[in-house]
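In this view, the complex is presented without one of its protein chains, the others remaining in place.
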Amino acid sequence: MFAELFSTFYQFADVFAFLILSAAGLAIVFGMMGVINMAHGEFIMCGAYVTVGLVHAGVPLPLAQACATIAAGLIGVVVEVLIVRKLYKRPLDTLLATWGLSLIVTQGLLILLGSSIPGIGTPEGSFTVGPYTFSTYRLVLFACAIGVLAAIYVIFMRTRFGVMARATMQNAAMAQALGVKVGGVYAASFGLGAALAGLCGALYAPTMTLIPTMGATFVVESFVTVVVGGANVLLGTAPAGVLLATVRMLLNANYGQIIGQIGMLVAVILIIRVLPEGISGLLVRRGR
Amino acid sequence: MLRTLKLVNGQQTTGNGKGFWLCFLAVLAAALVYPAFADSYDVGNFCYFLIWVFMALGLSLMWGYGGMLSFGQTFFFGIAGYSYGVLAINFGGGSLTWLALVLAVGIAMVAAIVLGYFMIWGRVGGVFFGIVTLSATLVLAFFLGQTAGPEWRIGPARLNGFNGMKGMDPLTLTWGDEDIFFEGTLLYYLVVALIVLVYLGLRILVNSRFGNVVVAVREDPQRAELLGYDVRKYQLATFAIGSGLAGLSGVLYTSWGQFITPSSVGLPAAAMPIVWVAFSGRSDLTATLVGSFLLLFGFQTLTIYSQQLALVLMGALLLATVMLAPQGFVIGLARLIGRQLGALRAKGRTDGALPDAPAREA
């Protein structure tokens, strides 16, 4: 009985971690700036490539993952300064510009690096509960997802940057008038979002085939989590992850991956009919 | 009837003068005689570019006129393309392929109405409209890619996973015992005729009562509602028509090559209509028609050397459009030329009066 329960939890945790890790960065950028970063998948890919490259160069995996996260974050800041900043107040144009960037990066890398590079293999380690065997690394991913949520909470609720960021989120013009450097907050938020995307790629790098178009594997999950979660990353993303992971897990277990993904999409479409501003929109309205 | 036809010129379209229509006729005449001077391979290629134009015009209608940025054009392209394949195979070809065409476009429109209902009645707009439609597109591509097994069949039609579906008849007319297949030059003429029909039809539509409301909704949906229009119905109708045109492209594409694969649905294919329409000038049908054709032509020429390079260029074009000419390059150029011509004409007048015609009349 315990083994079955644990197995169910394990499957839930696996999907939940994937949703949260792939969506967290996108959700922060959307929540702060009202913008969807269409190159989000490419930041994930960047994290994965840097990780694998460093591991091949002899760097230990956790250190390589940390470096990859930072690298993606720095590139994010550069993209914000060069492109996104020029398009404030034009959220749809930002979507298009970052999509153009995504095309350039994926196809450019296909030319430069070829279709796939050798991977590094999932860290070994497994444990058994009753008759079932589980991969330890999958649980590490779940712990990381929880860690990311906790870190976002701490950053936004407990730091000076968080105060400025929340003020900017509420009312950018007012925050500016009160002396918040809104441009800096946006650059930092975009960088943070990119870094979280990089972390996602770094964490999943050992489990995947590395191809320049691998970002596409994550975008559907990240999009739907943000759509369901809404604009407030603190209130929306985690519940959205729980909700969608539950739907996905149940469908995956009973009908397989294809139906799992289609079912999740259908669930999202049904949810937006009733909750146009996502879960956080509902919670904020309730709280008023 | 005549009154309806007159709407081919109006506020919502660029190019309403005699000069414009003379150019239009000249281009049409050139398109009609082209097969007489070109070899059949080139005619086939030309036909291939034209097939995608419907999808671009549909996006221009939804995005440029209606303010709904759909990333799902290839979703409906795929639905209709696959539907045509399944139906044509199940019908066994012959003249019934025309029924397959109509039904396939119909299925794409029904899909658009269902998806559109949930988004529009749920008041999903702006960036979410884009990413929900793109999510649907990517999930469809993922699904189609997983259908390699023999259990994924509808009647005798196998979906075939990544390799794609093949073996459907092209559009066919059965005349007595003889089958006339719409391939090569014949298909080319069909597509040209359809483009003229759709282009003129859309011009009439956007200049009509319906088009006025669609544009008003783009400008300010709340205001439009206070004029007594049920904004949601107009948005849904626009979405259905625009998506149906993507479906028409899908059917013609499947008939043209007698195959369709999931890669024509997923990334990077889904980005292409956005690039064409953004680059051309989403707010104008003519600019979209001309610009999309030029881009497809250029893209195909480059693809022969390197598909990746062509795609990098498309990405760069999208980025450059947004940063440098958010309204689109082709329309920008057309307006510039229009203004220059206007200034020249004004110079020619003895009274030297400046033309006060707004830029749109170019």
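Lettered A and B in written order, each chain numbered from 1.
In the analysis below, a residue touches a chain if its C-beta (ideal position, glycine included) is under 8 Å from a C-beta of that chain, and two chains touch if they have at least 3 such contacts.
The rule is simple: contacts and distances are computed from a predicted model.
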Complex member absent from the view - protein name from UniProt, among "ABC transporter ATP-binding protein", "Formyltransferase/hydrolase complex Fhc subunit C", "Arylsulfotransferase N-terminal domain-containing protein" or "Response regulator": "ABC transporter ATP-binding protein"
Omitted chain: which shown chains does it touch? B
Selected residue (touches chain absent from view) among B:R123, B:R223 or B:R345: B:R223
Touching the left-out chain: which of B:V213, B:I241, B:M272 or B:V322? B:V213
Per the whole complex, from B:V191, B:V231, B:I260 or B:I331 the residue touching the absent chain is B:V231
What chain B residues would touch the chain not displayed? 3, 11, 209, 212-213, 215-216, 219-220, 222-231, 358
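The working rule: only the chains that are shown with their structure count from here on.
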Chain A-facing residues of chain B, complex: 69, 115, 118-119, 121-124, 126-128, 130-132, 134-136, 138-139, 142-143, 146, 266-268, 271, 274-275, 278, 306, 308-309, 311-312, 314-323, 326
Of all residues in chain A, which touch chain B in the complex? 30, 34-36, 83, 86-87, 90-93, 95-97, 99-108, 110-111, 213, 216, 219-220, 223-224, 226-227, 257-258, 261-262, 265, 268-270, 272-276
